Every structure is written in structure tokens, then in C-alpha cells.
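Missing here is one protein chain; the remaining ones are kept as they sit in the complex.
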Amino acid sequence: MNREAKAKMPGTHGLTETDVATSPEASPEATQPILSITDLTLGVKRGNSTTSIVDGVSFDVAPGDRFGLVGESGSGKSMTLRAIAGLLPGGVEVLSGHAYFRGVDLFSLSAEDRRALMGPQIAMVFQEPMTALNPVMRVGEQIAEGSRRHLGLSRKAAMGLAVDMMAKTGIPDPIRRARAYPHELSGGLRQRIMIAMALSCRPKLLLCDEPMTALDVTVQHQVLNLLEELCDDFDASLLFVTHDLAVVNQTCSELAVMYSGRIVEFGTVASVLQNPRHPYTKGLLDSAPDFDQPDRALIPIPGFPPHLADKTPGCSFAPRCSFATEACLTGTPPLTTVRPTTMQPTTVQPGAGVACYRSDEIAEGVLA
Amino acid sequence: MSSPTFLLVGFQARRRAKARSRSLKPWYRNTPLVAGMIVVGLLILLAIFAPLIAPYDPIAQDLGATLQGPSAAHWLGTDKFGRDVLSRLIWGAQVDLRVGFLAVLIPFVFGSILGAFAGYFGGWFDAIVMRIVDVFFAFPFLVMVIVLVFILGSGETSIYLAIAAVSWVSYVKIVRGEVISAKEQDYVVGARLGGMSNARVLFRHIGPNVFSQAIIYAMSDIVMNIMGIVTLGYLGLGIAPPTAEWGSMILEGQEFITTHWLQATVPGLMVVITSLGVSWLGDGLSDLLSPERRK
Partner (left out) sequence: MNEQSVLRVSNVTKTYSFRTPLLERLATKGTKSTALTALDGINLELRKGEILALVGESGSGKSTLAKILVGSIAASSGEITHNGSAMPAHRTKDLTRSIQMVFQDPYSSLNPRISVGSMLAELLLLHKIVPRREVRQESIRLLNRVGMDEDALDAYPSQFSGGQRQRIAIARALAVRPDVLIADEPVSALDVSVQATILDLFASLRDELGLTILFVAHNLAVVQHLSQRVAVMYLGRIVEVAETAELFANPRHPYTRALIASIPRMTAGSVSTELILSGEPPSPFEIPNGCRFHPRCPFATIACTENDPALLPLARRGGDADLPYHASACLLADALPQSTSSPARTGASAHPSQSHGNSQEAL
């Protein structure tokens, strides 16, 4: 296991054990994923019964990747992100699984070690910047706080870096704006402040929880472009949680689609969106209006997502699926690597998978 | 209180699908509510059936048997006039609960309605009401009550009047605030677009959603009132002397606290139990009345 993540952290005082900080930072990790989630199960324990809200989720984010986690409300996408960030709401627990960040299992770290990782290694951008910023602190100081603590910069140097970061995120007149309080800024500017704050310690992984929802379209567009550019500049990987497939198409290279706590399909954005293999992914694509195909009829997905507490056996999408067979109602289809099809042999990537018994037929276009 | 599943529903699945997704727990599973109902219910029964339960007349003096310790005849002993402490305690429940509950009624009704109008119509009416409320709020509750009782003279009626005169302002503030926030809710705008009259919108559509807060506050207000009467009794401004009342019992028992500690402690304990019961009831009601508290 690679311990260098810890070695890189200045000012992590609690780490005196032998497993810490012995190896210097250079180690071959180009092929190793920066984040590897294996069999993550999250749930709520209530007496003897357990309700799982995320069920056996596994995925890898390669260095420099922009990974989109897509799903509707209740799919568990945000909870997965929060588990990685260590921000699960009270009552929700990690029941099993691991989240390896550069080889270190985040769940095995102490709370203190984890906090030390948040900022210099992993940063998060929240959905609503207003609630994530401290209302009584000037935004410049809020950005500077992280670099002072984690990089050990002086107050002045940290402020300089903060202004620098604000300029990088395209905030006009950053010196003056650094002295503003969050409520004095517009939503777009606040989201930029959040991004500046998140990136100021040059994290290796940026977690984004629907960061565009509160923004206007033109501003959304700017911020998305900004996120992309900055992640490239800073060599950070991006884990992007959203419900909007179009946003994923624009921002990410890889995606995983979640439904009812499970990943039902993953692969490169191009292959999944062009040739969906899971009926849910197909349903999402068919039900959303596409600006480039104005005359296409929208096909809604019938029914509702299952309630987390009363999961039925079988594929959780089966009750809403027009392709469901007997087998779908009894067995849960495993997430398997997809095979090339006759229709689209070139689009299939080795790192693609789908959890559907009839995915091959769907991909071949046998089922309409 | 809120179980993890409720948190989950609130946090993550707020806008989730499917009918009956929110499993409402039945009222009897609501622990504070049940505990409060039992305590307050027992106290009320005690008060109502005081004539049947109390072994002695609470004001009958027996100067031959003053300041006795607990015995088979007098379970909690007798006071300095030889009156049975247990009987006085039971009869005291009658007075204290009656004043506690009844004194809430007038300010609750008056304050809530005034607050509802002020919040709904706003403008100059709201401005005037709120200035008056601010003036009342500037004085501490108990000080105001004591001053008013002092002016009006002691006795149950003056206590009602004094408490009513002081505590209506809280209801105005609570209900006004709730109405102002409810007024902006789309369902209220929707009701107005339905062509409904102001009175209908206010009392049918806004009312049920805001008065629960006032009811919950009323529960804590009852506790405040009982404390008020007890304090008044303790200061000698409460219910006139021979009548059994917990506050005056504490006052009278206090001088023998070293020799006969039961005399002051037991009525004090009753005050604590009553307050606890009513507080539980309030807690339980707030759970029950706002099952779908969101945000």
C-alpha cells in the first residue's frame, strides 16, 4: 500500500506510527488510480434492520480523469461522494467497502488524519456555495485559511495566493473582491470562490456535488469551462456528481450511472451516451430533451424509483423496465464488463460495464 | 427524537418519489408525548378528584398536632397549623393546574389572532402592534406579573389578568413570524389565485400550518405560568392564605427546612414533576403536529 499521501502532508501531527511517512514522495503511480472505490456499501442502521442506500459500488478514477457520477435524487450518488469526503450525515454509516485514495484506505484513517487529507489532497465544491462559505469571514481570508494551515504559508503569502487563485478563477478585481463577504457576491462569484478555495492547496482530487445547480446557464457554462481548465492546469482529478447527462457530456471523460444505490452502467462518456447498454441509461437519454434533436419525442420512464426501505429482489429497475423478463424480477444482474457488439464495435472500451441481463440485445438494437 | 431514517428522508430523499415514502410513526410510539400525557393526565385526575382522594380537609387546622413527621395517619406529616400536608398537596394541584392552564387560554387566543392579522395584512397595523409588543417585551415576565398583581390585589382573578396582560405578546410574535413566512409559500399564493377571501386564506390555509407553533409554545407557557403562581405564592402575593397552593406551601415550609424538610421539598417536587410533564407534552406535540417539517 502506498503511504505517500500522508508523507506529503505538512503539519499532520498525529501521525507518529510506523506506517507513516517513511517513503518519500516519488513512487510510480501513473498507472494506479488516484481514487479507487471498492464494494462501497452505505446504510442506515435502525435497531436490527439495516437499510442500504449505496450498495456495493466500485469504480476507479485515474489520475487526470474527469469522472461523472450520474443519477437522479435518491440514487446514492451524493452519499457516495460524501462518504469519500467523510461528510456522511448522522446515522448513515459505511457498512462495508474501501475507498483507496492513492493507495490509502480513507475509511481506515483516524478522523484527524482524514481531516488533514481534506484540503491539500482532496477538496470539495458544494452545491450551494452560500451555505458552504462562512458568512462572517471575508472570502479572501477563507481561501487563505487552507493554505496557511496546510501549506504553512504566512498570512501575507496566503493572502497573496488567495488573490492569485481568485484571479485564476476569473474573478474580476480580485484584490477588492477578496475583502468582500460571501453575501456581497453573486452566486456565480461565490461558486468561483469555492473553486478557488478548493484548488488553493493544489489537491489531487476535486469532488464536486452538483456545483452548477444554483447557477444561471451562462454562468454555469463559464464555471464548467473553468473547472475543466483548472483541473488540467493543476493536474487534479475530478469526481463530478450530477443529474444532468448533458453537463457530464460536456465536462467528463468517464461516467458511471447510478440507480437505487448501485452502479448500473459505466464507461467512457462518448460510448455510454452514444450507445447506452442499460435500459435506465437509455431511458434517461430518451426522456431528456436534446437541443440538437428538437423534434425527437420524449419518452418518459414509467413509474418511480423504488423506496430505499422496501427493495424487492431482482433488478431494482425491473419494475420500470419495458425489457424486463422473469429473470430480471428474481436475480440481481451483476455489473459485468461489456463485450464488443456487431453494431458499435469501436465504441466499446475495456473499462466499460453494465448491470443488465439484456444489455447485449439493447446495444445491438434488437430491443427498441 | 429523530431517528436516522428520518434524517435520511429529510436530508437525501427530500424530493424523492413514491407515495407513502414517509413512514409516520403512530402517536403512541412518540415517547415524550406518551410520558407527558401520563404525567399530566395523572396530575389532572389528582386535581379533579381531590375531594375524593385527599384524606383530610386541606384547611382544617389541628393545633394539637402541628409539625408532625410522616406517620400512618399523615403520610407526609402536618404543617405548622396541623393541616395534613398530603391533602394540601392534592388540593394544591387543583389551584395550580387550573391557573396554569386557564391563564394560557386568553393570551393564546388573543395573541394568536392578533399576530395572524398583523403578519397577514402587514402595513401600519402590523407596525403598531409590533411596537406595543416591543414595549411589553422590554420588561421581564415575572417582574411585570408581580407588579400587576400588586396593583390588582392578590387572588386568582388578578393572577389570570396579570398573566394574560403580559404573555399575549409572545403569541403575537410567534404567530406573526409563522404567518409571514407561510404567506410567501406557494400554496398560499395558490389559494389566493383560487379567488379565496382573506379570511379563508388566513384561517383555513395558513392557520393550521402556523398555530401548531403557538400550541407548542403554550405548553412551555403553562410551565412558566405555574412557576409564576408559585413565585407569587412564595412572595405572599398569590392565592389568599388558607387555600392550599404549592407556592405558599413552599413559603410556609421554608422556615422549617432544617427540621421538617418534607414541608417545602414535596411541593417543590410537585412543581418540578408538573413542569417536566408539560414540557414532555410540548415536545411530543411538536413532533405530532409537524410530521412533515421540512427545511
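Order of writing sets the chain letters: A and B. Residues in each chain are counted from 1.
Criterion: a contact is a pair of C-beta atoms (placed from the backbone, for glycine too) under 8 Å apart; a residue touches a chain by one contact, two chains touch by 3 or more.
Computed from a predicted structure; not experimentally measured.
Q: Looking beyond the chains shown, say which of A:49, A:110 or A:225 touches the absent one.
A: A:225
Q: Quick one: which of A:166, A:189 or A:362 touches the chain that's been left out?
A: Answering carefully, the residue with contact to the hidden chain is A:189.
Q: Which subunit B residues would touch the chain omitted from the figure, given the whole complex?
A: Residue positions of subunit B that touch the missing chain: 14-22, 185-196, 204-205, 208-209, 291-292, 294.
Q: Hey, which subunit A residues sit against the chain that's not shown?
A: Touching the chain left out of view, subunit A contributes residues 72-73, 170, 172, 186-189, 216-222, 224-225, 243-247, 249-250, 269-270, 273-274, 283-285, 287-294, 298-301, 304.
Everything that follows uses one rule, which is that only the chains that are shown with their structure count from here on.
Q: Roughly how far is subunit A from subunit B, centre to centre by C-alpha average, rounded to an integer in Å?
A: So the centre of subunit A lies 50 Å away from the centre of subunit B.
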